[in-house]
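Partial view: only certain chains, each at its native spot in the assembly.
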Amino acid sequence: MPTILVVNVNTSSAVTDVIASAARAAVSEATRVVALTPSFGPASVESNYESYLSAVGVLDAVQTYENSGGEFDAVVHAGFGEVGREALQDVLTVPVVDITEAAAHTACLLGRSFGVVTSLDRAAPAIHDRLLLAGLAGRCAGIRSVDLPVLDLEANPEVTAKAFVEQARHLVDEGAEVICLGCAGMAGIHEAVTAAVDVPVVDGVAAGARLAESLVGLGLSTSKARSYAPPRRKQVLGWPLGG
Amino acid sequence: MPTILVVNVNTSSAVTDVIASAARAAVSEATRVVALTPSFGPASVESNYESYLSAVGVLDAVQTYENSGGEFDAVVHAGFGEVGREALQDVLTVPVVDITEAAAHTACLLGRSFGVVTSLDRAAPAIHDRLLLAGLAGRCAGIRSVDLPVLDLEANPEVTAKAFVEQARHLVDEGAEVICLGCAGMAGIHEAVTAAVDVPVVDGVAAGARLAESLVGLGLSTSKARSYAPPRRKQVLGWPLGG
């Protein structure tokens, strides 16, 4: 029974629960999902500063889990637009899937171009940068924000869904044929947005969990040839964090 | 039990059998694979001319299967570098996965850049065009050919494997971190090439079948918003073939 480790990027365990449910719903029954909440980093990730802190929080969560005997066959990095996926790839031998990329790759299989609806406007450039590095910016018709902080998104799902639908409709008018929900923990509004916009709507957590499971099924993992080769052994001050 | 329809692009049923086996090995046991061989088109697809004929042969095979009561939940277009995937997307409501794109998207999850080893040199520009339209040409470190016709590739698996390994090694030297087997029906050499080059090797048929199954599992299908909207009803002379 393969195990997919899904790692939240913020320290909110409520968000982790939502993410875990979405991942579980996406994979087959024979696959186990374990969700982790970092014990280092910000309560929500909405800036570059927080994104870099979260990268280390995620690394710490995974290594702590591993060092305590936890086993897993793949990792899902569940921060939409956040940095740090490559760091996990360096230190692990199992595949690592980033939800921004998972959503975008999945969307590319469904339509000619996709749009992203995210939380705050300031996240849009960072999401664009992730897509650019992934080589998929050319397939992106636009990134729009609902102008709501991450943690408010779950507070009132109806307001959130309505706001996402509004921006998604603009994106479809601008040429998007698929919509990506540009935030983790958005599974709750997936159905409502899908119903309203009449194009496929991709939740990155679901897509990421399913792609991770697929890679495990295909017997494929991260290349260790160059970019993600294991780091050389050396002194790291202050690491592991609680060390 | 979901059914994945895997469609060969050439008229060789021996190749179809190899493709079918690769697809079956890639999906979970609960998924059924049905493989089709076109009854129109070339014995092997190695030129633009043959690729366009095959596009219509594939369309015909799928529509004939559908019209005869065949049911399926997704289609895999199993021609590496060949055209025609969009035509299927127009006329179907289930997801359609092209193996060139499936291999490339999968490779992008495994390494920073990938290389493709294909049959004849003349196929390389066509493969590049498919990757360019998919937005993934920037992730491709190179496309190399073994200079062997498609149907010879299976005649002598050892020669084929050796030739693929040689080109794959060049690609790794040139920066490729993942290798895609740039031809359908290459499952037989997957293990040998993987062992020799020490980077992940992606077989498009396996990747395509698994991605198709994933889309079905995620409840996602082709967007009908714009590019792949259903064609308007109209007279089509000579169609269906043999009609």
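Read from first to last, the chains carry the letters A and B; within each, the first residue is number 1.
Here, a residue touches a chain if its C-beta (ideal position, glycine included) is under 8 Å from a C-beta of that chain, and two chains touch if they have at least 3 such contacts.
The structure presented is a predicted model; accordingly, all values stated were derived computationally and were not measured.
> How many copies make up the whole complex, given 2 shown?
This structure file describes a complex of 6 copies of one sequence.
Basically, only the chains that are shown with their structure count from here on.
> For the Cα fit of subunit A against subunit B, please give the angle of the superposing rotation, nearest 5 degrees.
Fitting subunit A to subunit B on C-alpha positions yields an angle of 180 degrees.
> Could you put a whole-Å number on the gap between the CA centroids of subunit A and subunit B?
28
> Quick one: which bits of subunit B touch subunit A in the complex? Just the residue numbers, please.
These residues of subunit B touch subunit A: 26-28, 30, 95, 97, 101-102, 105-106, 108-112, 134-139, 172, 175, 177-178, 198-200, 202, 206-207, 210-211, 213-215, 217-218, 220-228.
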